[in-house]
Every structure is written in structure tokens, then in C-alpha cells.
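One chain of protein is taken out of this complex; the other chains stay put.
We call the chains A, B, C, D and E, going by the order they appear; numbering starts again at 1 in every chain.
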Amino acid sequence: MIYITRRERFNAAHRLFRPDFTDEQNMGVFGKCSNPNWHGHNYELFITVKGNIDETTGFLVNLKKLSKIIRQQVISKLDHKNINIEVDFMQGKLASTENLAVGIWNELKHHVAELGAELHRVKVIESENNYVEYFGT
Amino acid sequence: MIYITRRERFNAAHRLFRPDFTDEQNMGVFGKCSNPNWHGHNYELFITVKGNIDETTGFLVNLKKLSKIIRQQVISKLDHKNINIEVDFMQGKLASTENLAVGIWNELKHHVAELGAELHRVKVIESENNYVEYFGT
Amino acid sequence: MIYITRRERFNAAHRLFRPDFTDEQNMGVFGKCSNPNWHGHNYELFITVKGNIDETTGFLVNLKKLSKIIRQQVISKLDHKNINIEVDFMQGKLASTENLAVGIWNELKHHVAELGAELHRVKVIESENNYVEYFGT
Amino acid sequence: MIYITRRERFNAAHRLFRPDFTDEQNMGVFGKCSNPNWHGHNYELFITVKGNIDETTGFLVNLKKLSKIIRQQVISKLDHKNINIEVDFMQGKLASTENLAVGIWNELKHHVAELGAELHRVKVIESENNYVEYFGT
Amino acid sequence: MIYITRRERFNAAHRLFRPDFTDEQNMGVFGKCSNPNWHGHNYELFITVKGNIDETTGFLVNLKKLSKIIRQQVISKLDHKNINIEVDFMQGKLASTENLAVGIWNELKHHVAELGAELHRVKVIESENNYVEYFGT
Partner (left out) sequence: MIYITRRERFNAAHRLFRPDFTDEQNMGVFGKCSNPNWHGHNYELFITVKGNIDETTGFLVNLKKLSKIIRQQVISKLDHKNINIEVDFMQGKLASTENLAVGIWNELKHHVAELGAELHRVKVIESENNYVEYFGT
């Protein structure tokens, strides 16, 4: 069993708030992250997959194919977008980094399996001080 | 003459567009950076000041005071904000990194002089691949 | 189960030595890290907690509260301090990075539990070439 | 149980290809990595070992000894070398990062055990976008 | 006058040697960098251009166009290549980082001028410990 990790990047706007909260409640829970005019981040995404080395190629998985899947299923939906408004798999969810990591997992899991590997970890870095990891369960 | 540089960080939403352009023109010139729903970045700001070492303290300038000025004059106006809508010194300007660097220079110049140093450089890092520097002239 | 990691930083002086060793023995085992005049580091601390996403907030844990706990229980005791002399939870222990990681774990474990999460990992980076991780058992 | 990680670095040339493939087949599977004139990388190697803290020293393992082993068994064989031609433990294998991680594991496992620790992970970073991890099974 | 910098990356194999030197002479002057079987690096390239902000766009220069020029004139010739054998603008030159920086300058200068900006600096990072800068004179 070997693990390989691919980094991709995107930037996006978001806002943390609940429509059923008053502005005061949103500010109390989410602080300046609830700014109604949005704010944004450069996100880094590290996708780790695991499996066995293919003896013919020496690869666990062809990284170009893995990168292509991540770009098609995730980056194209998030990059230069508004996470609250424009990202299909985040509709109806709070735009937290935790929910984003789970959403990205669900977008990728089956596509990684089709490459003959298993999705192991989704890591979303929101800033140099904060990151979230999800292992699927 | 010695140079000292202080890093501060902020994140913000922005959009590159001209109201006098059609959507097609904006997309042609600014690409996905013109997304009407905004996108955003984690920005890094490096402020360099220059001057002589104070023999009493061994400092060019007290870094706590320099940091406080940068936070008051710049970071508090930009962090978790929408650059196009909420930042006073960017009103009426295109929210490009170039204009942002010049705007930050103008916010800081006189305050740095009051510390007994001279503002030398404003460096704004928008992503790991792009940064802008302004030296005041 | 989701994992979230918060980075905090501190710098401190320390010295590796045993009072029951001669200077030669200390130099033999600890090398230049046993310098009687102290040396020091910029340390990076990555605290990982795990648990379930709160459906009301989309958060595993409020990062401001987590950061506040780390600063109160750990950073305030270590930053700009001498680890051998001034840090209560390191008294009577060798000031190694290994012991520091275990000490930080013990300072944080119960406070993290009070936030409704579980402490998963303490990672202490002493330099770009060395880091220690402790998972509590 | 505590985990300590040591970083070492090397740079090397390599080429991904199978001698039993035609040039077209190699290009199809390995892309520009199959360039017959070689290309190369700055590799970063993170070696993680685990075990108990020695009460006499406060160390899991003496990092100078660990570093010396990594340099003797791995770095001296790889640094400024051609992985396909000059590295004994890669002979007859495809020079992929996956195979490199497994090869390094086999070079180090017994030597780490002689230090009184257990090899936990070999992490090979080929570029800022790709890395491979191997845990021995 | 504003300065904007674009980062691009490439990896390549090279060898430092003079054909008119004996192997001993090459080893004496160039050390392990003269390995006849090649070695290689991940290079980072930072291209800085300067000029005035275009009032219509807020840009000094369209970064997509600048990136495209760097990729066409430089990266496509260097990435996954052997600098000694395959790079036209390095033919007949020692494959040192110094000569590489000058060569890249000459490849880019006129193309940057056609964008309406002036090439200010070529910075080539060979490793985390070494980099070269060239300002054209």
C-alpha cells in the first residue's frame, strides 16, 4: 500500500452565516467571517489516494489523470467562484472549511476509484494557520 | 541606512471589472477575475522601511509601533472585507493588485515618517505566483 | 469524524543537559545543544483536534476558542521564555522537543474536551529539518 | 509512543521509461518524464521514526545519529546522481517516486531498528505538487 | 513606476563541466555537479517587469499574457529537458545558474517590451539555499 498526494489550488469568496440568524447572532457565532459583502481566500487542496504500485508503470496512479479529475470535479467548480452562491455541491450547506472538505470528498470518491485507487484524505488549507482534513468516515 | 520589513496578512474579496464595460468586455480583459459574484484571496503584505539605527535602542524603528500602524491604517480596512465596496482608499479605483499597492503606500507614508523612518517599499503578494511592488515613484 | 488543525508560534530559549552529568558527558550526549549560555528557536505548533461537525455552525469547533485555549494554556507560558527555567509544565524534565510535545498535550487535553472535541495530535516543529508528533498514547 | 521526523534533501536526474516499450509507448504512458536526455528534481525526504522517550536523554533517538544513517544509506547514493543508472537499490526498477519511497524504506528499516526506534514513514516530495508516502506494508 | 513579478517553474537535468578539462579538473572545479550521468533540479523562475499602471485596466501588464510569453519563450524550452543538450539558448555555454539567468533575460527582453512593460529582473532559484538574479547590465 502506497500513498500519493496531489496539490491543487483555487481561490474563492465565501461568507459564514445562517439565514435564520439575525445579523447579531451571525456576528456572535461567525465574527467577521459573516461579512455580508463577502471575503475570500487562496485555498490549497491536498488530495491523497492509496493503493498498490502498478508493476508495469511503477505508478500507484497516473498523476496527470488524477490531476485532471480533481480539476474537472472540484477546481473548475470552485476557482474564482463564490462558494455560497455558485458551487453546486455546497448548496444548502454552511460554507465552512469542514463542509467544504466533506463536499470535495463526495465529488472525488468514485472518480478516484475508477482510476484503480482509493481516496484516503482530503486536506483543505484555508490559511497558513488553519486546515481541515477528512478521511471519509 | 538599514532596511526592516514587517509582514502582515489579510484576506478579502474583490472583483476586477469596469462598470462602463459590457460583461463580454469585462470577461475579455479580466477573465474569471471579473466574476460578478466575487472571488477572494489571502494576501500577504510586506512593508519595508529604511533609516538609521537608533543608538539607544539598536532599532531602526520599534516593530510593535510599525505593526500597529499597518494594522490600523491598512489591515483593519481590508481584512475580511470586500475591496471594491468597503475599502475607503480604493473607492473609484479598479481593485487590481497594482492599485492596491499604491493605495496602501498612500495610507502608510506619513505615518511611517512620524516614526522617524522612511517608507521604502510596499509588496503585495496575491498568490504564490504573483506579487506587486511599489516604491513610491 | 473531521480533523481541524490550528497553527500557533512561539520562540524560546532552552538548553539540553543533565545536572548529574559532567560538562563532558553533556557535550558527548547533547552536543552544542548543551551550551550553558543557552540557545533558542522559533517553534511552530500545530494542534489537531477531531470530532463531528456541528450542524448549526458547520464547525467542528470554533477556531477562535481553540486558538484562545492554545494561547492561554501553552503560548503564554512558552513565548519569549526560557523553557528550562520558566515553564511550569517542563519543570524537572529535560527540555527536549519530545518532552515538550508531551507536556503541551497534557496542558491541552482537557481544555479541548471542554470545547466538545478530542485532542488528536500535538506537532512541534523545532526547525525546518526536525519535528516531533505526539498522539497521546 | 512518540514520533520524530528528520528532513534531508537531495537532487538527482531520472527518466521514466520501459526498455521493452517503443518511444511512442513510453511517451504515451510517461509523457515528458520519459525524455531520453533525462530531467531532474530537488527531492525532499522526510523520515519518521517512532518509539519511546529515553528517560536519560529525553530523546526518542539521537537526531545526529538518525541523520548520519539517512545520509550514509540514502542521500550519499542519490544526491547529484542519476537514479536510473547509478543507484544500487533502484537497479531493475522503474525510477518512479513510488518505487523510490519503497527502496528508501528498505535501505533504512534495519538501521533505524539498531538505533532503538521503529521506522514509521518514508515521505518523498518530488515537487511542490506531488509527494509519496510509504508505511512499510 | 510599479513592479510586478510572475513565478513559473520547471525541472531539468544538467551537468557542469568543460569538455577541454580532464575529469579530474572538472571534479576539482565543479565537484559532484560535474557527474557525467547528469543530475537535476526543480527550478523556480521569478520574472519582474516594471512600468506604469494602465488606467483602463488597473494593470501594469496582463499577467496571462506575461505568463504565456514566459511559458513559450522559456519554460517550454527548459521543462523536463537536459539544459546542456536540448536548450537552444544555452548551446556552447556552461550550464551554470548564472548563465541560465542571462540566457532567460535575452529570451524575454524584447517580448516583455512588446507588452508595454520593461524587463527588470530575472531570478532563478536552483535550491532553497541558492539563487541568482540578473538585471540586464
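Basically, a residue touches a chain if its C-beta (ideal position, glycine included) is under 8 Å from a C-beta of that chain, and two chains touch if they have at least 3 such contacts.
The model shown is predicted, which means the values in this text are computed figures rather than measured ones.
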Exercise for the section: Touching the absent chain in the whole complex: find that residue among E:M1, E:L94 or E:L115. Expected result: E:L94
Completion exercise
The one residue from C:M1, C:C33 or C:L115 touching the chain left out of view is C:C33
Problem - Residues in subunit E touching the chain absent from view - result: 16, 18, 29-31, 93-99, 101-102, 128-135, 137
Practice task
Over the whole complex, note the residues of subunit C touching the chain we left out.
Solution key: 9, 11-14, 32-33, 35, 37-42, 79-82, 85-86, 127-128
Exercise for the section: Could you list which residues of subunit B touch the chain missing from the display? Expected result: 1-8, 48, 53, 56-60, 62-64
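As a working rule, only the chains that are shown with their structure count from here on.
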Handout entry: Distance from subunit C to subunit A - Cα centre to Cα centre, in angstrom
Key = 29
Handout entry: Residue numbers of subunit D (touch at least two other chains)
Key = 128
